[in-house]
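Yeah, one chain of the complex is gone here, protein chain that is, but the others are all in their spots.
On to chain A.
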Amino acid sequence: MSEQKLAVNEYLKTDSDYLRGTIQEGLDTAVTGAFSEGDQQLIKFHGFYQQDDRDLRNERKEQKLEPLYSLMLRARVAGGVCSPEQWLAVDKIASNLTSANSIRLTTRQTFQYHGIPKRNLKTIIQDLDREALDSIAACGDVNRNVMCNPNPVESKLHQQAYAYAKQLSDNMLPHTKAYAEIWLDDEKLVTTEGDEVEPVYGKTYLPRKFKMAVAVPPDNDVDVYTNDLGFIAVAEGDELVGFNMVAGGGMGSTHGEVSTFPRLADDFGYIKAEDTLKFAEAVMTIQRDWGNRENRKLSRLKYTIVKHGFDKFKAEVEARTGIKFEPKRDVVIGDRGDRYGWKQGVDDNWHLTLFIEGGRVKDLPGQPLQTGLREIAKVHQGDFRMTSNQNIIIAGVPSGDKALIEGLARQHGLLGKLITETRGHSIACVALPTCALAMAEAERYFPDFLTKVEALQEKHGFIDQGIVIRMTGCPNGCARPFAAEIGLVGKAPGRYNLYLGASFEGTRLNKLYRENIQEAQILAELDTLFGQYASERQADETFGNYTVRSGVVTAVLDAARDFHG
C-alpha cells in the first residue's frame, strides 16, 4: 500500500454504493440544475457530464441566476452502428429534450447530446432504453465506447471485427444495477458486498478511463495507436484469424507538467481471435491493480506501462492469460480518413459517407442536416454508421434506393459541397462554450481556420494533398491532436500550441513547435513551412514526414523520452 493519499475520486467511488451516490437526491432537488460535487464525478459512469455555458457565466451571475447548467450525455454505441429506427429516436430526443437541439457525432463513434436540463435526463435515458440504447459507462473510470472500423465495403471482415468490438463492449460493462434503478425505475436490489456486484471492476472500478479500438487494416480511421488497448485485425483471405495487440496509448496531458505526455500504444504481438477477451481482461485488470490511484493525471495505462516497463507488463499479461504473444503479423496501416461519397460493397449494396463538419448534426441556414438525416432514416433500409472522424455513413443501400437517398442528401445539404482532402481528414473537439476544460475555441472556430489553411495550400500549389489537422480546446486531447500532422491545442482564448511532425497514418506523435501563439502567427508559420514543403518535398512525402525529415521538429519515437525532450 502506498503511503500517499488516494485521489478524491477513489473515496467517492468507494463510498458510492456502486455508483449510486446521491444522484437520486440530486434529481429531486429542483432549485438547482446542478448535481452535488461528489455526484458530478459519479454521473460520468452513467454516461454524462455536468457542464455550463461558459459564455454566460458572468451575465447570469448578475441576473442572480446560477450558471446555465446542463448535462452532456454520451451514448454507448459499439462500433458506431445504429438502425434507422434508433436514429429517429435519437433525433427526436435531440429536438424535444435538449436545448442544443442537435446531435454531436464524436471522435469515438458515438453521439452525444449537449444542453440537457437535469429534469429531462430520466426521460432521455428511458427513451434511449426503449430503442435498446444506453449510456452506461460512456464516461467514467471504466471501459468506454469500443471503436471499430465502420467500413462496410469489405463487409465480411468488418462484420467479424465488429462482432469482437461488440463483445468487448458488452463484456467490460459495469455490473452495478445503479443505472437501471435510478434511470429505468428498476426495483432497488439489496446491495451485496464486494466482488459479487462487480466481479471484474470491484468497488473502485479503474483508476481512470480506458479506451479500446478494433482496427481493420489498411484503414486506421479508429486511430488505433491512440487507445489504451487496440486490436488490429489480421485476416487470412476473408477470414479474421487474430489481432496484433497494441496497448498504452492515450492523448491526455497537462500544459506545463512534463510528467504528463501523450503516447502511442506499443506493439505487443499477435494473438488468436478466440483469445481476444482473455487478453482484454488481463490488460484491464493489470491496470486496475497496478494503475496509479493517487494522482489522476498519471493514472492512464500508458503511465502504468512506462512505470513498470514494457517487458514486465507484457510478462504479466502473458502470466494472467496463460498465453504467450506470437510475433506481430505484417499489416499495412494506412489512411485515417473516411471514404466520402458512394462506395459499393462486396454484397453489391451501396454505402454513402457524408461529411459532417465538426460532427454537428443540426439544422443550419440552407443546410438542414438534422432534417436531412431524419428524412433519410424514414426511408433507409440499411443502417447508420458513425465514424471516428465524426462523420456518418448511410450503409447498406440497395441499388434501387440509391437515387432516393442521394436526392434526400443533396436536398438537405448533406452532399454536394466540395471539401478538400485536408478538411476531410481533420477534426476538432467541442470545446467552448460547454466543455469545462476548454481554454480556447475549437469546434466553433475550426471551419474558418481551415478555410485560411486551405488558402495557403492553394497558394503553394498542393491543395490536393491532405494534411491531418486537429484542434482541441485543451490538452486532454478528445480530437487526438497529438497524432495530427498539424496539432493545435488551446492554451488561452485565441492562443494555441502548435505541434508538428506526426505521421499521416497515426503511427508517430507530433512535437511542440511553437507555444501559445495566435492565429496570425500560426498562419505565418504555416505559410513559411508550406512554401518550404512545396519546393523541397520528396515524391509522395506527407507534410508530417517532411517536417521531421527536414528537421523542423525531431521525431517522437518514445513519448516518455522525446515528447518534451
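Definition applied: contacts are C-beta pairs under 8 Å (C-beta built on N, C-alpha and C of every residue); 3 or more make two chains touch, one makes a residue touch a chain; residues count from 1.
We take it that contacts and distances are computed from a predicted model.
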item	value
Missing subunit (named according to UniProt) among the choices "Sulfite reductase [NADPH] flavoprotein alpha-component", "phosphoenolpyruvate--glycerone phosphotransferase", "ABC transporter permease" or "NADH-quinone oxidoreductase subunit I"	"Sulfite reductase [NADPH] flavoprotein alpha-component"
Absent-chain contact - pick from A:31, A:332, A:418 or A:539	A:31
Full-complex contact with the absent chain, from A:17, A:66, A:181 or A:335	A:66
Hidden partner interface residues of chain A, rising order	30-33, 56, 59-66, 68, 99, 117, 119
